[in-house]
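Handing you this structure, nothing more for now.
Just one protein chain is left out here, and the rest sit where they should.
Entry: chain A
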């Protein structure tokens, strides 16, 4: 029996609407909405910048049954702003539940992490961090969807990507079903979503390296690509 009523998507990329995190999270949220769940999106980099907004945000979290977080991998873990947000949530939950020895796990938490490396496995440490957060905040952790090759998306919606994203789309649709039923992500969700969008991996890195060169060329800094602006004599040649 489906018991959830409200879901919130937290987008942890500073690129906001133009980010891969937004594309992934929005697609999953739209599928969750099909189960008659009311939905809302919050862009963490712009929507919790003042004390008033933070209070409003924390109230929203308390009124929500399902929390989905979509964020990039930064330096092997969560982006700073996401750490800040999750700390605020966990602290607030502890304060609210200070009368109880254990937090109630009436809310579910699911994560989508994407990285620019070809290997989705590079997100694994971040998932462990997210799971610890869920434990501290008293949320039921439904699992994480791990996606590599983030560079191929660059702001497009998943449906615009054609066959490249077909497995990913199927996986997210199944994930929506798990989320509304408060089930841990099934093996089929993990299998579908973690399939590389481009195979073999070296094609992705080849195209990626070309893309960096092309962007530098367009910005007229191609010859400066390997500059060492902070090099000091006798240390870093």
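Please note the rule applied: contacts are C-beta pairs under 8 Å (C-beta built on N, C-alpha and C of every residue); 3 or more make two chains touch, one makes a residue touch a chain; residues count from 1.
Quick note on the criterion: contacts and distances are computed from a predicted model.
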### Message
Name the omitted chain as UniProt records it, choosing among "Quinoprotein relay system zinc metallohydrolase 1", "NADPH-dependent FMN reductase", "NADH-quinone oxidoreductase subunit H" or "ABC transporter substrate-binding protein".
### Response
"NADPH-dependent FMN reductase"
### Task
From the listed residues A:38, A:56 or A:209, report the one that touches the chain absent from this view.
A:209
### Query
Of the residues listed, A:41, A:54, A:84 or A:195, which one is in contact with the missing chain?
A:84
## Note on the structure
Per the touch rule stated above, chain A touches the missing chain via residues 13-15, 19, 45, 72, 74-81, 83-84, 86-87, 90, 117-119, 121-122, 125, 128-130, 132-133, 136, 201, 205, 208-209, 212, 215-216, 219, 221, 224-232, 235-237
